[in-house]
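One structure is given below, encoded as C-alpha cells.
After this line comes subunit A, so read on.
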Amino acid sequence: MGTVHLSRNVIDTQLVDRHQQKIGRIDELLLELEEGKPPRVATIVISGAARARRVGGWMVACHRAVHALLGQRAEHESRVPFDAVRCIADTIELDVEGNTLESLRLERWLSEHVIGRIPGASGERK
Partner candidate 1 sequence: MNRPAHTRAHARLALLALLAGGGCGSPPPLAKQLETLASWTATMQLAKERHGAGAITYTYATQLRDKADDAFQQASTTIGRAAQTRTDSAYAAAALDSLRTAIRQLEAEIGS
Partner candidate 2 sequence: MSARTVALSDLLGRTVRDADGRKIGRIEELNAEISLEHGRSDYVVTHFSVGRFKPLDMIATGNFVQQLVRRVTRATGYRRYEIPWDWMDLGDPAHPRVRRREDELPRAG
C-alpha cells in the first residue's frame, strides 16, 4: 500500500461501518508519539466537541452553551482505534457495528422517539 496523506485523504473523510452504512466523518485523528519511534496513527474520533475545537475557542464555547441548553451532560463521542480501518478510498470503512456507536446516539434516539412515531416512517423502501 502506498503513502496515505492524513490531511488530504483521511481527516474529514466519510466513514462507513462494516455494513457500508454511513456513520459520520473523521472529526479528529490522534497520533501517538513515542521517543525513537515514528508517530503512530492511533485513534479516529467522531465527535462534535472535537469538530468545535478545530474551529476555535468561540466555537467550543458555542458548543458547550448548546449542550448546557439541552441539558446534555455527556458528550456523545466515539473513539475507534485506527486498527479497525479496513479500507481507505473515497470512504473509509471501519470494522465496527454502526448501531453500537456512541456518536450515533442522536440518530438512534430520533429514529425511535421522534421520527419513528410518525406514521409511515419505517418499513420497506419507498
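On the choice of candidates, all candidates are chains of the complex that A comes from, given by their letters.
Criterion: contacts are C-beta pairs under 8 Å (C-beta built on N, C-alpha and C of every residue); 3 or more make two chains touch, one makes a residue touch a chain; residues count from 1.
Given the structure is predicted, the values throughout are model-derived calculations rather than measurements.
Q: Taking the stated C-beta criterion, I'd like to know which one of 1 or 2 contacts subunit A in the complex.
A: 2
Q: Quick check: in the complex, which residue numbers of subunit A touch candidate 2?
A: 1-8, 10-11, 28-35, 37-43, 50, 53-54, 82-83, 85
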